[in-house]
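Here the complex is missing a single protein chain, while all its other protein chains stay put.
When the chains are written out, they are named A and B in that same order, and each has its own residue count from 1.
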Amino acid sequence: MTMIFEPDFGTPASEKLDQVSLEIDGRTVTVAADTSIMRAALQAGIDIPKLCSTDRLKAFGSCRLCVIQIDGRNGTPSSCTTPVSEGMNVITHSEKLDRIRKGVMELYLSDHPLECATGDECELHGVAKKIGITTSRYASVDTHLDLEKDESNPYFTFDSTECIVCNRCVRACDEVQGTFALTIENRGFQARVSSSGTSFIESECVSCGACVQACPTGALTEKTLLTIGAPTSSVITTCAYCGVGCSFKAEMRGDELVRMVPLKAGGANEGHSCVKGRFAYGYATHSDRITQPMIRNAITDPWKEVSWSEAISFAAAGLKKIQVESGINAIGGITSSRCTNEEVFVVQKMVRAAFGNNNVDTCARVCHSPTGYGLGQTFGTSAGTQDFESVEHSDVIMLIGANPTSAHPVFASRMKQALRKGAQLIVIDPRVIALVRTPGVVAAHHLQLMPGTNVAVINALAHVIATNGLIDRDFVDARCDAQSFKEWEAFISLPENSPETLEASSRVPAAQIRAAAHLFAQAKNGSIYYGLGVTEHSQGSTMVMGIANLAMATGNIGRKGVGVNPLRGQNNVQGSCDMGSFPHELSGYRHISNPRTRKIFNDAWGIQLQSEPGMRIPNMFDAAIAGQYRGLYVQGEDIAQSDPNTSHVHTALRAMDMVIVQDLFLNETSKFAHVFLPGTSFLEKDGTFTNAERRINRVRPVMKSKIGKSEFEVTCDLATAMGYPMSYENGAAIMDEIALTTPTFAGVSFAKLDELGSIQWPCDETNPTGTPTMHVEKFVRGEGQFMRTAYVPTDEKATRKFPLLLTTGRVLSQYNVGAQTRRTANNIWHKEDILDVHESDAELRGIKDGSWVKLSSRVGETIMKAHITDEVPAGVVYTTFHFPESGANIITTEFSDWATNCPEYKVTAVELAPSIMGPGDMVETHIMGDPQLDSIVRMANQIAANIPAADAPEIKVAHHIVQFWTPAMIERLHNDVNKTDLSPTVLKAIEILLVRN
Amino acid sequence: MRVFVPGDSAATSIGADEVAQAIALHDPSLEIVRNGSRGALWLETLVEVETPTGRIGYGPVTPDDVESLFDADFLKAGAHPLLLGKIDAIEWLASQDRITFARVGIVDPSSLIDYEAHGGLVGLRKALLLTREEIIDEVTESGLRGRGGAGFPVGLKWRTVSQTINAEKYICCNADEGDSGTFADRMLIEGDPFTLIEGMVIAAIAVGATKGIVYLRSEYPHAISALQRAINVARANSVLGSQILGTSYEFDIQIRIGAGSYVCGEETAMLESIEGKRGVVRAKPPVPAIEGLFGLPTVINNVLTLSTVPMILAEGAKTYKAFGVGRSLGTQVFQLAGNVARGGIVEKAFGVTLNELVHTYGAGTLSGRPLRAVQIGGPLGSYFSTAQLETSMDYESLLTAGGMLGHGGIVIFDESVDLAEQAKFAMEFCAFESCGKCTPCRIGSTRGAETIDLIIRGVKVDENKKLLLDLCEVMTDGSLCAMGALTPLPVKSAMINFPEDFTGAPK
Partner (left out) sequence: MKFTPWSQDVALALLATLREEKGPVLMALQLMQKEFGYVDPACVGLIAHFFNKSRADVHGVLTFYHDLRTTPPLEHQISICVAEACQAVGVRTLAKEAKARFGDMVNDSFCFGNCALGPTAMVDGKLIGRATVGKIESAFQ
C-alpha cells in the first residue's frame, strides 16, 4: 500500500469562466481568469517554492519564496498574490529569484530547529532542500528556539519553536473553520501564533484540526504522529459520526492508524473536519471492544464467551422457538444508521426473508422519520434537495431546530462562510444557539419560540407570505399541484394562522415573524436547513410539510442555493432509510403494499413478502409488554439509552425472551440481551454510507476486522441459521443487489464509486453520475403537493406540577449516547450531561450554578448538574443525552409524531428541585395497564387531529392507518378500544376500515 | 488688537503657551490668536502683532522676555533685541514657494471666517461647478503626485476610484506621519486644518465618496484636537455634512487615531488599523482604489497631497505645474530637522538643491561642528554625504542618487555621527516596527541589526558585510511592502557613502 497524495495548487481555484493564456517559463498556459500565477504554473507542472500558501486558503503573500519576474513589470512579486493576465510572460526561475529564495530560506533557517521532530513532514526543510540550502550564515543571537511547547490539547501539540509565522493556522481557523480562535500576538520579530494568550485548551479552539492540517511545519502536529511515527500508507474512507459524511485519508503506519486527514477531494467536506472525525477515533481500538460472541439464558446470568457458530445457533434457536410459540410476527429487527448501506440492506433482508415478516425498523425512526414522511408527501422523495455546496449560493438561510456548530460542525463552517460573504440568517430555535451570534456571524432574526410550537411559527411565516403578496406565483403555477395550492392558500390565509394569533402559543413577537417572512420571501435564493428540533415533535411530520410548503410557495426549489435540507444526525440515517429498513417500505421508499415492488424482491430473493406493514420500534415495545413480541435483533443502536421513556423501554426489553445485540461495546441495551454479537468499527467495514446530501461515500477497510469477519457475514450466518441461506462475497456484491432491486440506485456500483469518488442518488440511466440538486425540472412526484398544516398543540404541556419544558440536544465533543466519544479524550471538553437553566427559574427554586438538581417528569426522574445561562429562555430547560449515568431519557415521554411515531424528545414538561446527591441508581417507574392499547388510542386520535377537517378526514385517517399500522394493531383498534376514547373521525375511519376488510 | 502666539505643538514644546499666558496676564484685554507656526521653528516662540503696516514679528520669545516686550511697546512694533520686522519680509520665508503651506501660521486655525478671508473654500466652490471628470482632469493636469512618499499620480488614483460603481466609497487621509525628521502634516493640521478638510471634500466629490477618515497618530494629540475642532466648525457651516455648501453632495469626516505603529503609515496596514485590526500589510492586488477600507473603493492620500488640491482647483493646474522640474511638478514641503541651526518648513519648487536647503535655509548644524551626513526621506531614506550636496531635490534625481524623497524630511547630522550605528538603528527600527507578516522584514531586520553589530564589534567584518549586502538584496526585492524593501536604503547608503565607519575598528 502507498500514500495517497493530494496536490496543493497553492491558491484556490478561480470561479471565473473566461480563460486567459500566458507564458510561464516559455510554456503556454491557459487557465481561468483571476487564477494566481502560482496555481497556473503548478497546473502546468512548474513547481514554484512556497510555504505560506495552500489551496484551501486565500493567498497571503508572506513567505516570499514564490517570487517571480514578469516581463515589463518592475520587481519580483509573489506568484500567489499576482493574478494571471492575457499575454503575460512569467519567469519562475532565474539567478535573481534563486538568490532571493535562498536568502529568504536562510532567514527561516536562522530561527528554526535544524532537525524537526516530525522529520520529513516539515515542509520548510523540504523546500530548503529543493532550493539548495541547508544552513544559515547568520549568528542568530535572538531566536524563538527556547519557547515551551503547548501540550494542553489532547490531540495535538503546538511547538512554537518550529513555527514560521506563515499564518496558515490562523487563516484556516478564520477562513475554513470560522472560529477565529487563533491570532498572531505581538509584531515584528516577536510575532507568534497564539490562541489568544492562553493555552489551546483554555482558548476558543474547537479542536477541528484545520490548523494542524494547514501547518506546513511541525509547529502544530498530531500527537499520534510523534508517538507512532510517519505514516507509510493511506486509505480513503468516510467518517462514522454525523450525517455530514466527511471523507478522510486514514493514514497508517503498518497496522496502526496514525491520523485521519480530511480529504480535499471529499465532496461533503472538501478538506475540512471536526474534532470527532479528525481525532476521536480511538474508540475503534479501545480495550472495551467486545470481539468474542457471548450468550446467556437469562439476563440475570453472567455472560459466557462462545464460538461464533454457537452464538448464532443459540440465537436462531431462540428466535425460531418464539415463532413456533407466538407466531411468525413475534420477532423482528432494528437496523442501524451507524452501519453501512450494505449491512443495513442485509439486516432488513434477513428480517423480511429469514424472519418472514416486516418487523424491521431503523433507529432513524427516532430522529428523521418525519422527514421521510413529510418530504415524501410534498415532493415525492424522502431526502434533502441539495448538496452542501449549495449553501454557499444562498442569500437567506433559514435554520430551524438545528445547532450545526455542535452537531454538524463541518457543514456549519460552510454555512458560516456563506454568512460571512453576506448571506442573512434566520434562526428558529428555543435556544440561543451559537449561530445566533458568534464571531463573524449575527443572525438577522432569531425567532425564539417555545418548544413544541414549530408549526405555529411556520404557519405564521407562510401566512405573512400568502397575505402580503409574497408568493412566487410563477413557480407555483408552473411546478405545483394547483388544487392543493388553492386549498393551502385559503387555509394559511385564515386569521387563525396569523402571527398575531399564534404569538400567544409560540411567544414569538408577530412583528419579528413578519420581518423574517419578508426577508425570506424576498431572497433571490432562500434555503431551509433543519434538524431534530423539527422532527422530534408530536407534529414533526406536519412541520416538515410546513417547511416544504414554504419552500414551494417562495419558489425556492430546484436550483443551487435553495431547497429543503434535513441535517441528518447519524452518518448513515439517509442510507439506512434508503435501504428499506422501515416496516412499511422496501428500499427506495416503495410501499410494501405495492405488488410490483414486492415482485422484484420476491423474484430476487425467492420468497413471498408480507404485503402489510410490520411494527415500528415503539410498536415493538408496546407489543412486547403485551406479550405479542418476544424476540429482537438490534444492531448498533442502544435503545435502552437513546429511546424515550426509559422505564417503558426497559420493561419491554425485560419482557422479551431473545434479545440479540450486535455492537462494539456492552451497552445499556445489552444489559437486557441474551446474545451479544460483536460488531465492527467503521475502520474495519467495507461498504458505503449515504450522507445528508444523498452522497454515497465509500467506507474502506483501514484495518483487519477485530472480530475476524465482516458484520454482514454475521447477519447472513444468522439468516442462514434461521433457515434462509444468505451469503455475499463482499460489500460490492451487496451493492450490486441493491442496484438491481432499487431504481434510485440502479447506476451505483463500487467500481463507479471508486472512479467518481462519490455519487449523489438518484443515479440511474438519466443521471449516470448522480444528482446534486433534486426536483430541477419537476418534482419527483410530478407536481409539488401543498399540504394543509393545522397547528395542533402537543398534549405535553407545562402544568402546575411540571411547569418547565425540557428540550434536548448535542454538544460538539460528544456524540449521541456517547458510546464512541466517551471512550476518547473528548471527555476533556464535556464529561457529563449538564442541565441548562435560566437564571429566573433557578433563582425561584434555589438552584445554584454547578449544583445538583433533581429533574422529574410524569414518567421518571434523574439527577444532573445545573448550569445557569441565558441561552435558554425562562420556562425552558435543556440538556444533552450523552451519558448513561444521567439518563436524560428517563424523563422523556411516550408521546410521538402523529404520522411516524418519531418520539417527542424535544418537549417534556418537567420540574426541578435542588438535590444534595449526585446521580445514583436509576429509579424506574412501574409500567401499569395496557400501554399498547393506550398507544393505539393516542395515535389514532392524534392522526385524526392532524388531518385537515375540510374534506372527508375519516378516509385519510383510515388510509394512513392502513399504510403504517400492523394488521394486529388495526385489529385491536376494532376490537379492544373503548370507543368513547376515540374521536368521531376515528370512529368513522374504523367503519371504513371494517368495510375494507 | 491681535497678538499672534503660535499654538503649534513645536512652539508650545519650547514655551509658547507660557509666553501667551504671560502676555495675557500682562494685558487681559488683548486678543491673543493661537495661530499655527510659520515654520521658522528656529524663531519660536515667534510672537506677531498686527499693525497697520502688516504683521511684525518678535522671536524667539521666552516667557522671561514678555515683560521687556511690553516695556518696548511691542504692540506698536517698538524696538527690541528680538524684533524681526515685517514677517513677510524675512528672507527665510519670503524666498519660499508657499502654496500648500500658504496659510499656515497666518490664519487662526479654528476660524472658518479667517480661512475664507485668506482664500479658503475658493477651490471647493469651483469644484462644485465642475463635473467629476473635470475635477479629476484638473488634478491630473497639475501633475500632482502623492506626497506621502510613493509619488503616485493623484489624478490616476482618483480616476480609478471614480470609475468603480459602488454606492459607498471612502476618502482616507493618511496622517500617520511617522518618519523621523518630518512634521509638515502635523503643522498643516494644527495650523490650517480647513485646507485638509477642503481637499478631502473635493476628492470626495470627484470620486463619489461620502465618508472620509483621517488616520492620525496618537503621538500628535494637539493635531487631533485641532482637526476635531475644525471638523466641528466645518459641519456647523455645511462644509461637511449632508448638503455641502447648499448642494446635494454629502460627505463627512471621522478621525481615527493610531496606537503606536510606524507600519500603519503603509496604506494597506493603515486600512487594517482603521478597521480596528492588527496593522498588518495586505498583499496587492487588489489595490485600495478598488478594494480598500472595509472592502470598498478608497482614495488614500497623504495630508500634504490633499491639502494641495484646493489651491490647484482655485488657481488652476497650470499655475501649479509652473513650479518644479521634469516629472516632479509643483512644490515640496521640505522639513529641516535634526542637528540644524535653522530648522523648520521650507516649501520650495522641486529642483532646489540639497545644499540650498541645508546651508542657505538650514544655516548648517546647530552644534556648529562640521556637517557630516544628511538623511533624506525618513528612517527608510538614504544617508547622503557632503559630496552629494548638489543633488537636485526631486523624485527622479534622488532616485538616481540612490535615495528617495519620501515625505521630504531632511535630518542633518554633524561630524559626531557614527554611520554604522545609524545603519544598525535602521535595522533595529525596522525590527521594532515591522508588522511581522513577511519573512524578509520580520526576521531580516533582526538579523540585519545583529549582523551590523558584529561588524561594529569587528567580528568577521568582511564576511558579515557580504552577508549584510545579501540580506539587503533579499529585503529590497523580497519584502511585501516598502518598510522592509526600503530599510536597506539607509543601511546600504551608509556603507557606500561612509565606508570608513564599517571597518570594525574600535572608535
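Here, a residue touches a chain if its C-beta (ideal position, glycine included) is under 8 Å from a C-beta of that chain, and two chains touch if they have at least 3 such contacts.
The model shown is predicted, which means the values in this text are computed figures rather than measured ones.
Chemist: Tell me which of A:T183, A:Q323 or A:T453 is the one touching the absent chain.
Modeler: A:T183
Chemist: Among A:P113, A:P439 or A:P948, single out the residue that touches the unshown chain.
Modeler: A:P439
Chemist: With the missing chain put back, one of B:R2, B:H80, B:R256 or B:K284 would touch it. Which one?
Modeler: Of these options, the touching residue for the absent chain is B:R256.
Chemist: Touching the hidden chain in the complete assembly: which of A:S136, A:S194 or A:T744 does that?
Modeler: Reading the full complex, the residue touching the unseen chain is A:S194.
Chemist: Quick one: say which of B:Q96, B:Q375 or B:T487 touches the chain that got left out.
Modeler: Reading the full complex, the residue touching the unseen chain is B:Q375.
Chemist: Determine and list the chain A residues touching the chain excluded from the picture.
Modeler: The list for chain A reads 179-187, 194-197, 203-204, 437-442.
Chemist: If the missing chain were put back, which residues of chain B would it touch?
Modeler: Within chain B, the residues that touch the unshown chain are 9-10, 12-14, 41-42, 44, 177-183, 185-187, 217-223, 256-262, 273-280, 294, 335-340, 343-344, 366-367, 375, 379, 409, 411-414, 417, 422, 425, 429, 432-433, 435.
Simple rule for what comes next: only the chains that are shown with their structure count from here on.
Chemist: Could you grab the centroid distance between chain A and chain B? Build each centroid from C-alpha atoms only and quote it in angstrom.
Modeler: The computed centroid separation for chain A versus chain B comes out at 60 Å.
Chemist: Considering only the defined contacts, which chain B positions touch chain A in the complex?
Modeler: 261, 263, 278-280, 283-285, 430-440, 442-447, 450-451, 453-454, 463, 467, 470-471, 473-474, 477-480
Chemist: Quick one: which bits of chain A touch chain B in the complex? Just the residue numbers, please.
Modeler: 59-64, 67, 75-76, 78, 81-83, 96, 99-100, 103-104, 106-108, 110-111, 137-142, 164-165, 167, 183-184, 186-191
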